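Here the complex is missing a single protein chain, while all its other protein chains stay put.
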C-alpha cells in the first residue's frame, strides 16, 4: 500500500496491494453469497488470481438477525498467486450486528469495516445478543479498525424511491448497493455485474432496473462520500497465459466426469441421492440431458450406487456422488463392485463427521473409510482432489482409472474445495488424456470359450456388454473361479483371487505420476506431506518459508491407493515428515504402516481449513 | 499307540492315543453334522478335550452325490489339551465317493478310511467325477491307508428289516450305524447318544427305536467283524477340575450377552437380521423369552441396528448381530451411536469376503472395517474372541465396556469359532465380573440444570432413560455442544468433542487386562502376535516349539481398540514380531502404524484356519 | 401408560428452550403449535413422550419439544422408534419425518412399521420437496416438476402416501393441513387415541422451495371445491355451497349435485373409517386422472381399524412363556443341559 493520489472533489488515497481478503457477512437472507460471487467473478475477469470460501449455516434460513443465521462469503484476490481463501480479512462487510459479532475476530488489525447501520438498531443488537445498551459502532471497541458506517437500507430506499417497487423488493436490492461501494473501493468496473443483472432478471425488467440503479448508487456513494477516502488497486496477476474461467470444485467435478464420458465415447450415467455438500454435482449433470447424460435421483444412497453398478454392467460410464453418511450406506454395494470388477466412480465430497456431524463444514475424515470401509479384502483405488479446479483433473482421472483398470474408484473432495472457487486455465478437448475403452466382442479363451475373468498384462479383465451376441455369462458377488468367473468355494482359488484383486490395484501405480515435491527439494530437513484440500495452505506456507530460507519441502498426494511407486524412496530424503490433515491423522496412519516412517501428525478438526499461521508455527517447531 | 490285547472271538489291537482327529464326511443329506456332534459330545462327556469344525457347503442341499454337496464335520479329541480342530485326520469316514475325493488329501498317511461301499457304486463314482471305470476302493490308490469297507446301506436295511419303516426312513438311519462303528472303534459307550435319540424322537417312538437299533447294530458290527481289528483308547484329559459343558462360539456369545443382562439387571434387546454364520445367535436368544429377552427380527440390517439404538436409548442392554455384508450396512447407524454415546454391542461373526464371498467359510478380514469403517472420526472399542468358549467372555466384556463406558462396542468372532465347539469349564453366576449401571435420575449440573454430555472421571456421560421425570432433553447426530449436548456448529467445540470422544475410548485401556505372553517369555527372538480365532493354532505351535527349545513366544490380543496399555513396551522385548492373520495383514497395519514396529505379516485367505504345519514352518524361517 | 396426576400442563410447557430455526412462514411452525396445544390433554405424563425424527427441516421438530427426543439419521426414525417402543411400551412415541425422509430413503422402515403395527404415531410433514438440501423433487412431487435436480421436469410418478400406507396394512391413515389448526388438533388427538401405528400425513407449505403447493386446499376461494373433510358416519359432501356429494355407481365414486338431482345426503357415500375398500378409493381421489370428474382431496381420518399390536404381543408372548416355562436361572443358562465334571 504505497501510492497516494487525488481525485476531484475529495481526497482519495489509492493503495496498491498484492493480495486482499474481503469478507461479506450478513444474514442468510441478505444475499451475501451472490454479492461475493459477483465481486470475485469481476476480480477474476480482470486478471486477479482468486480463491473463495462460502461459509453458511446448515439451516435453510436460521432466524433473521441471529448469530446462527450469519452467512459469509470470503474472497481472497491478488496480483500474486493465491492458494487459499485467506486466514484473516482486510475488509469486513457487516450487514448487521450478528455478522460483526461472528466475523470480527478474524479481521486484521487496522482492517476496514463497512457496517450497514440499519443492521445495528436495537432489535438487531438484541438478536445478536449484545448486552443491553451496547452498540459496537458507538463504543470504543472498534478503535483498532477503520469503520465506515453506511445506512445501506435507507440509501437503497432513496435510490429506488420512484421505482414503484414494494418495500420487500427494495430491501432485497440492498446487497447491490454494498457491491457498488465495494467495486468503487477496489476500483473495479460494474460491467460484469450489470450484464449478470440483465440476464438474471430478463423477465422482470423492473427488478433489473432497480438492481442496476442500486449498484450504481453504491458506486457513486463511494465516489462522492467523504468517509470513503481510500481506494485499493490490485493489479492483474502474472498467471500463466491462456483462457481462464472461474470454477467451483463441484462444478469442476461434474464437467470432469462429462469430459471423460465424451473422450471415452461412453454414455454418462449418474445414480445419486441428494446430500450436502455433494448435491451440486447432481444438479450440474442433470443440466446436460442434451449431451445424453442420464441422471437418476435414486430413492436412497444404496439405490444410487446400485443403479450405477447396473449401468456400468450395461456398459455406461457410471458414477455415484455423495458425502459421508451416504458413503457409509454405499459400502456393501461397493464390495460387490469390487468383486464384479466393473468400472465405477464414487465421489465423496467430505464434510464434518461423525454421523450428521457438521454438514456444511469441511473435513478430511473419510480417508480411512475409503481405504478400509468394506467387509472382506476389497481393495480399490482412492484418489483426492487438491483444489477446486483440480477436481476436474481428478474426476477425469477417476474415470480413466475405473475404465482402464475395471475397478470402482473413490474420489475424495471436500466441502472446502467443492464450494470454493478459483480461476482455472481450462484445457481444450484435445489436451485431455486419451481414455481407451474396449468392449469384448468375441470369446477370449481357447476353443471359442468365454473367460470373463481372464486378465490382460495389467491384470484387468474384459468389459462385456449385455446385448453382445454369444458372450452371455453370469457374474456375481460370490467368490469366482479364476478366469471362468464361475462360482467357486475352493480354498486355494479364493486366495488366488484375493491376491489377484489386490495385485491389480497395486499395478495401477504403473499408470499414475510419480510423487515429486510441489515446492522445495527432494532432500530437506522437513517434508510437509499433504493430501486433498490442504494443498493451498501448505503450498503458500512452504513457499513463503523457502523464500525465507527454511529447509522445507512440500509433497502433495493425489493418489493414495496405490501410492506413487517412488513415495517410499522419496520420503527417505527428509529428516522429518509432517502430515497436516483435517482429521485425527488418517494419512498419517497409512504412511507409518506402509513405509515405517515416523511421520508426525498435525491435526485440525474444526470444520475449517488450516490457517497459514498455524501451519507455519507447526513447521517451525520441527526445523 | 502301544498296548495290545485280545478279545473273545477275534484279535483286536487296542492302541492308546493322545490325540485323534476324526473326519465325518458325506453328502449334505447324510446327517454328518449330527453324527459328528454326537461323537464329540460323547468324547467330551468322557473327559476328552475336544475341538470341532463343521464344514458344509453354502447351498442348502447341493445335488446329491456331488463334490459340491459334501458336508464334513471334524472332531479333534484327546487326553492332552486340544487347541485346534486338527490339520490332518487319523480317521476319515467317507459316506460316498465324493466325500472321499474331497477329504482324502488331508488324511494322514497310514490313516483309516471307513468307506460306505454303497456310496461307491457307478452312479456315485460318476457324480464324484471319477473317470469311467475307476473306483478308488478297488484300485491301488489307497494303499497308503487302512481301508475298512462297510456296506452301511445294506447293513442298516438288514438291521431294520422288520421295523416296518419305509426305505426313506431306513436310509436316514444309516448315519447311526456309522456312529455305532465309531463308538466301538474308540471304545466309547452308547449311553449319551441313546438318551439323545430318546429325547429327540420322543413323539415318534418307531423312529427312536430304529435309530437305537441301528446304532447298536453298528457297534456290534465293529465288535464282531474281522476287518475291525483295531480299537483306540483316548483317555480323559488332565483338564482343570470342575464342571464342563460343550459349547459352540455362537451359543457362547448368546449366553454371554444374556449373562451380562442378568448381572447388570438390564432387559436384553436384540435387533437382528438373519445372516450366515451369525443367525444362530438370534435363534438362541429368541428361546429365552421367559427371561424377558426381546428379539426383533428386523426388515434389514439397518433396522436391526437402529432398533437396537432405540432400545438402548430407552434403557435396555441392546445388541445387534451380523456378518460382513450386514456389518457394512450398519456403518452409518454406528456413527450415530458413536455420536449419541449410548451403549450398544455389535457382534460381527466374520466370514469370507468381499461381497457375498464365501458365506460359509471363515476369515478375519473385517478388522479394519471395524476400526475405520465409519465416516468422520468415530472411534469405538473393538474386541475379538479367540475360541468358542472365549466368545462367552468377550460377549460379556463387550456388554461391560458398552455399559460402563457408554459406547457402541464391536465384538469380532468368526465362522470357525462360531460353529466350532469345545469343552468349557463354565463359570457360575457369582464368578462373573460386576457390571455397574446407573441411570441418571436428577439433574447433574449446577442450579438443577441437566447436562447430558457432562462426563465423569472416565469421560463417560450419564445414561438417561426416557420416562425419567424432569430429565427431558434432546440428543442427535449433529455435533453437540460440550456438556449441554445442544447442537453446536462452533469450530473449537467440534475439535473439543472430537478429542473427547477419542479420549474416552483410549481411557478404556485403564479397564482392560494388560497384554502378556500366553506362552513363552517377555523377551524372545520371535513373538507370534495373534488375534481372534487363530489362537488355537498359534498356541499349539508355539508351545510345541518352546518344548523343542525354540526362543519364541505368543501374545494373543483380545482387545484391539484400545490396545492394552503395555503393548508397545511388551513388543520391544522381541527381536521379530510375526502376525499371522486370515486376511491380507490387517492387525499388521495397525501395529506397524501405532508402534512403528516392523512386524511381519503371515497371511492366509482360504476360508480356512491356519494349519499348525504351515505356521511352524513360517516361525522357523524367522528363528 | 400412566395418566398424569399432577396439575395440568400448558402448551408452553412443551416448548423447549431451543430457538426455533425454520424460515419465516414455514408450515412447520403451525404443526409445532398444534402438537404443543394438544399434548397437555392427552393424559400422558410429560416425561413419557419421546420424539424420534430423521433428517430434514421437518425433523428438527424434535429439538423444539420439551420432551425426550432423538434427532437421528436420514430415513431411520421409524426403525429407531420401534426399538424405543419395544424396549419401553409405556412411552408415547412420536415419529416426525418429511416426505423424503419417510418415503424415499425411509420407505422400507415405513412399510414395515405399518405392517408390524407398533403402537406409535408417525407424522409425515409432506411439502413435496426436499427442503433441507435446498430443493430437489421428492417421491411425492408431481410429475413434471422442475427442481434443481430435474431442470427439465421430473419423469416420476409420485407416491400417494395414504395409498401406500394402506397397501402396507396401516391400521390408521389420516391427512391434515398446516393451515387448518383445529382440524390438525383433532386428527392428532385421534392418532394418539388409536392403538397401533397412526400414520398422519400433514400437508406443509415450504415457502422457500415449494410455495403454495397446497393452498388450493386452504384458501377461502378454493378450499370448499378442492378439499373434502371426511368424518366417520357422515356423507361425503363438499362444494362452495355444500351442494356437491359423492356417491357410488357400482364401485365407482361419482360427483353429484345434491339438491338439483333430488339426491339426498342419505344416498351418498357414508364415510366408514373401518372400510378398507372405501379407504382405498378415497385415498385414490388423488389420481384424478383415473376418473372423469376432478375429485376433491380428502382430509380427516381415512382409515382406522385396530388389529394386533407388535409391542403388546411382544410383551404378551414373554408373559405367556414366562408363565409356562418359568425363568431360567443364570446358573442354569451357564451350565446348559449336559455337563460333566473333571476332578
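In order of appearance the chains are A, B and C, and numbering begins at 1 in each one.
What we mean here is this: a contact is a pair of C-beta atoms (placed from the backbone, for glycine too) under 8 Å apart; a residue touches a chain by one contact, two chains touch by 3 or more.
As the structure is a prediction and not an experimental result, all values here were calculated from the model.
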Taking the complete complex into account, tell me which visible chains touch the one left out.
A, B, C
Residue among C:117, C:176 or C:205 touching the omitted chain
C:117
Among C:169, C:192, C:234 or C:327, single out the residue that touches the unshown chain.
C:169
Missing-chain contact among A:105, A:133 or A:240 belongs to A:240
Among the options B:93, B:275, B:311 or B:334, the absent chain makes contact with B:275
Footprint of the hidden chain on chain C, which residues?
104-105, 107-108, 111-112, 115-117, 139, 143, 152-153, 155-160, 163-169, 248, 250-252, 275-278, 280-281, 284, 290, 307-308, 310, 313-314, 317, 320-321
Interface with the unshown chain - residue positions in chain A
41, 44-47, 236-237, 239-247, 255, 258-259, 262-263, 267, 269, 271, 288-294, 296, 298-300, 302-303, 306-316, 318, 332-333, 335-336, 340, 426-429, 465-478, 486-487
Touching the unshown chain, chain B contributes residues 59-64, 66, 68, 273-276, 279, 282-283, 286-287, 289, 295, 297, 299-301, 325, 355-356
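One rule holds in what follows: only the chains that are shown with their structure count from here on.
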Shared-contact residues (touching 2 or more other chains) in chain C:
55, 71, 73
Which residue numbers or ranges of chain B touch two or more of the other chains?
332, 335-336, 476-478
